[in-house]
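A single protein chain has been omitted; all remaining protein chains appear in their positions.
So, subunit A:
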Amino acid sequence: TFIPYVLDQANDMKHDSADSPGVSDQEKEMATNAFEAFTAGNYDESLKQLESLQELNKEDYKIAMNKAVAEFYKTGQATTGTLKQILMTIKNQVHSAVEDIDGLDDVENSILYYNQAIIHYHMRQYSEAISIGEKLYQFLEPFEEKFAQAVCFLLVDLYLLTFQPEKALHLLTMLEKLSVQGSSKNGKGDGNNSTAKESAAQKAEFAAMIEAAKSRIHHYKVRAYIQMKSLKACKREIKSVMNTAGNSAPSLFLKSNFEYLRGNYRKAVKLLNSSNIAEHPGPLKTGECVRCMFWNNLGCIHFAMGKHNLGIFYFKKALQENDHTCAQLGDAKKFTGIPMCALLANKRYELLYNCGIQLLHIGRPLAAFECLMEAVQVYHSNPRLWLRLAECCIAANKGSSEQETKGLPSKKGIVQSIVGQGYHRKIVLASQSTQNTTYSEGQSAAIPVASMEFAAICLRNALLLLPEHQQHESKPDNGSKSSSQSGSTESGSENSDACRCCILACSAYVALALGDNLMALNHADKLLHQPKLSGSLKFLGHLYAAEALISLDRISDAIAHLNPENVTDVSLGVSPSEQDQGKHSHRHTSGKQTPLCYPSTVSSARAMMLFNLGSAYCLRSEYEKARKCLHQAASMVNPKEIPPEAILLGVYLELQNGNTQLALQIIKRNQLLPSVKPSSSPDLRKKPPPFQPGQPVQPIKMPSSFTQVQRK
């Protein structure tokens, strides 16, 4: 049985005053007076006491620090920059770098470190704040309970801000134990030499403190579980939050967040609406602009519902609200003139991120690019953001019409231009690959414009930033460095697998567009070897690999990739391995559309593969095989959806056959026509029978060597 290490400060001080030769009673009294004036908010008086104290005692740096603290409070906590400077100077005098707090002697300097951590926190220097907080945490026991708690809460907050919910949860359980111990000790309530009155007051204060702490712990737990997406545990905690903190805006927002994650969007909206944001004290007091958060969250909900126009509307409103707040605050970069807590009020980068993602999904990649480029200046270590930027570039360079980005299939022209007329009329066929290849000449790729070159840079960053392959269990130490600056947007390992696949697919695509075939093949191969590859990306991997191989003149290898049997599934997700069931199904049914202009069925994907296979056969001069592929593929898709490349393949085959007139007919009708022996129908030009997609076409037999890799 041990005495709990909790100790009330009063006892401690009395004990000290019993025999401490170094410090005179006069000094002690002044110190007490200064502290009392400080707690009473009488900063001038406190400062006066401190100054006289400083004359008596020149050694204790803590007098200087408390002076700085009192001055800071006197200015309404608006001189963060100054305080930071002073603390730095003091720390340098104390000569103990945080890195080497390992001796217990440094417990003496704990408040100095804590204050520095607090300032880092408010300046959003989270990794610095964490490294100090973690050092302090190692020596938690000697600290007074209230201070120990403060250290823990600060760390919890920092862990949540940097998306390390497991660490936060661990600390929260510690905190719970702490407060239980505290209350049990307090329950005994026997201050050895304090009067009954003191003890009662103490008790009440203690109880209140413990209640407040409990409520905060529940709050933080919900946030941690939300980040971990363990909704069951979250549900339990939400109940406690609603019981303890009733209808406060933070509770309602949290519950709304929970319902949003569960896919109960209406309920989420309702909860947001029921929070009385008009009565919120405002960002200058709390450092939080609840109105802006409100609009932003509405935007999130509508995005998830697939109502992208409303989503954009709300995000823009949130941005306006945020701009308004910032205008009130003035220039936060100078760290003076506004209360320290308000330094955190600006949510511009989170909002820009959301806005950018929303714009990208709505088919406005250039606007999205601008938003995300601004956000990436802050979240430069977020791999997914770099991927999104690359996606913007890809979408902007698809050469697709407005229609296509809105999801309607459109035909890229197969005719580039018509030159001359009458006798001299000539058709210039459009080369799809030159349409797809966009070199932005004369510009450095490092200058961010939405070009394919820039996409390549973004993708390289994304791949480098993505945490290395790891066991699927999300490990607790999720690279605090890399995640420390990424917004809401850090990914668990499950997400990072999907992210990696997507990055590789985009990389292969971009490399093809830039004509870097070896790189494209490399990326496509890597993509195909990913353990958790969605059906649709596997399909793309084969297509990209084949195209790269063709360009590398390895036709037989390419043909092996183009086996339609390679496509078995074109779903976008991997079969979800879920800890919390129900979530995924909820989300998917609720109107999230799969991207269009993309094969939505296995048969259309296979058709695409067959078209490409036909092209590959052409290159080997196996025109009959090519023709069979073309026609089999054409029979598998709606004649209106036959891609221009396929029609050009038909043209090519006819030209190769010497059938110029039929080729011209195909071009003019923009549809495939059955091949007829050129000599047999002289009136071919006038009325070629349109090709009937319904008519049975002999399925082509794959050559036996199909699965084997052929090499010349």
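Just so it is clear, a contact is a pair of C-beta atoms (placed from the backbone, for glycine too) under 8 Å apart; a residue touches a chain by one contact, two chains touch by 3 or more; residues count from 1.
Note that contacts and distances are computed from a predicted model.
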{"item": "Name per UniProt, for the chain absent here [options: \"Interleukin 20 receptor subunit beta\", \"CCR4-NOT transcription complex subunit 11\", \"Aldehyde dehydrogenase\" or \"Large ribosomal subunit protein bL20c\"]", "value": "\"CCR4-NOT transcription complex subunit 11\""}
{"item": "Candidates A:F206, A:Y353 or A:F369 - the one touching the absent chain", "value": "A:Y353"}
{"item": "Touch with the omitted chain, as defined above, among A:I238, A:L329, A:C506 or A:L533", "value": "A:C506"}
{"item": "Of A:C326, A:L543, A:A560 or A:L673, the residue in touch with the unshown chain", "value": "A:L543"}
{"item": "Among A:E27, A:E45 or A:E374, residue touching the chain not depicted", "value": "A:E27"}
{"item": "Omitted-chain contact residue, chosen from A:A78, A:I130 or A:A249", "value": "A:A249"}
